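In what follows, a structure is listed as structure tokens, so that the remarks can point back to it.
All protein chains but one are shown at their positions in the complex.
Chain lettering (A and B) follows the sequence in which the chains are written, and residue indices restart at 1 in each chain.
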Amino acid sequence: MLQFIELIAVLVIAIASAIEARRRNMDLIGAYVIAFIVALGGGTLRDMLLNRHPLYWIENPSFASLIFAVALISSIMMRIYPQLPQERFVIVMDAIALGLFSASGTEHALTLNLAPFIAIVMGVITATFGGVLRDILFNQVPTIFMQHTQLYATCAFMGGLAYWWARPDHPDVALATLASIVVAAGLRLLAMRFDWRLPF
Amino acid sequence: MLQFIELIAVLVIAIASAIEARRRNMDLIGAYVIAFIVALGGGTLRDMLLNRHPLYWIENPSFASLIFAVALISSIMMRIYPQLPQERFVIVMDAIALGLFSASGTEHALTLNLAPFIAIVMGVITATFGGVLRDILFNQVPTIFMQHTQLYATCAFMGGLAYWWARPDHPDVALATLASIVVAAGLRLLAMRFDWRLPF
Partner (left out) sequence: MLQFIELIAVLVIAIASAIEARRRNMDLIGAYVIAFIVALGGGTLRDMLLNRHPLYWIENPSFASLIFAVALISSIMMRIYPQLPQERFVIVMDAIALGLFSASGTEHALTLNLAPFIAIVMGVITATFGGVLRDILFNQVPTIFMQHTQLYATCAFMGGLAYWWARPDHPDVALATLASIVVAAGLRLLAMRFDWRLPF
């Protein structure tokens, strides 16, 4: 069930990123690289920092082909049907992915017996650095670092914290992951609704 | 013979990159870093993704000194003789390097028994990500992702595909590498001549 949600979330984010790349006059290659990096860049950076090899998209090559198909179909669809995809659906999926990725990143680091703070930071990197790398490639200051941005990395941090707190009681990671999703996605959607930002 | 062509291609690209860096008001350090990254950045990223260590320029330190000499000489030459180097020669060498690097990147990944699609993607990363990193340091959106750009990453992909297709029949990699160069460089030069771009 969680894996199914993760797959849907990754696909939705990849589609939204590919469309965003096309809007900025990138071609199919650009859309593919952007979709790939937003979907898999955070986890790749985490694994390289933690020296976990082989990288999951190298071991499971279907991810790379799947995202290529997504970029291709998004590019063709945009020509035929140039309206936005369901904005609200993308926002909810992105919020869910924030909690999911934060949980999986935290889990990977805890498995290596790292300190909780570092483990949660790894969760935050997993959940947010794909977007940071995308913004670098779009030649702009990463949005999530700016004052005008509603809570984002903070939600991932809270999700990771919830995961770490819920984990010992639930050796099956599914419940702890659910806790992370509820906390991170809940906080994120509330922050967007009520324009919550960091006070400093 | 192939190694000789590779060396010439790397040197020509390093010279052209160092001159480009100087044109953008960088000093010798900037020219060195840009020349280094364009020449060796793609292969370095590939090796870090594949966890192949030591990196080749760490094991063979002469590359780093050679590129420093190139950056230094290019910088001095530009003062004495500020015209462009032979534009056409640079373009042909860059096209040849596209095929060569794509072949070598694909080969490294196939040696590790990776899936063909991932192997060819590794070839494309080897051939193109030096330029992507250069564009990030030049503070611009990577050219190869833009719609107005003539086929580039696509040529590297086709070169890698040709390599993968030709490889089983030619255990000596020279012939498969030649196939990659002919396909990638041929397609690249045709794309530049006839302004071929991705249709979407």
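Definition applied: contacts are C-beta pairs under 8 Å (C-beta built on N, C-alpha and C of every residue); 3 or more make two chains touch, one makes a residue touch a chain.
A quick note: this is a predicted structure, and the numbers were derived from the prediction, not measured.
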Residue touching the undisplayed chain, where the options are A:S17, A:S104, A:T154 or A:T177: A:T154
From A:A64, A:L114 or A:V182, residue that would touch the chain that is not displayed: A:L114
Selected from A:I136, A:L175 or A:L190 as touching the chain missing from the view: A:I136
Residue numbers in chain B that touch the chain omitted from display: 21-22, 24-30, 33-34, 44, 48, 51, 53-55, 57-58, 61, 64-65, 75-76, 78-79, 136-139
Chain not shown, touching residues in chain A: 48-51, 114-115, 117-118, 121, 132, 136, 139-142, 144-149, 152-154, 197-198, 200
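In this section, only the chains that are shown with their structure count from here on.
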Separation of chain A from chain B, taking each centre as the mean of its C-alpha atoms, in whole Å: 31
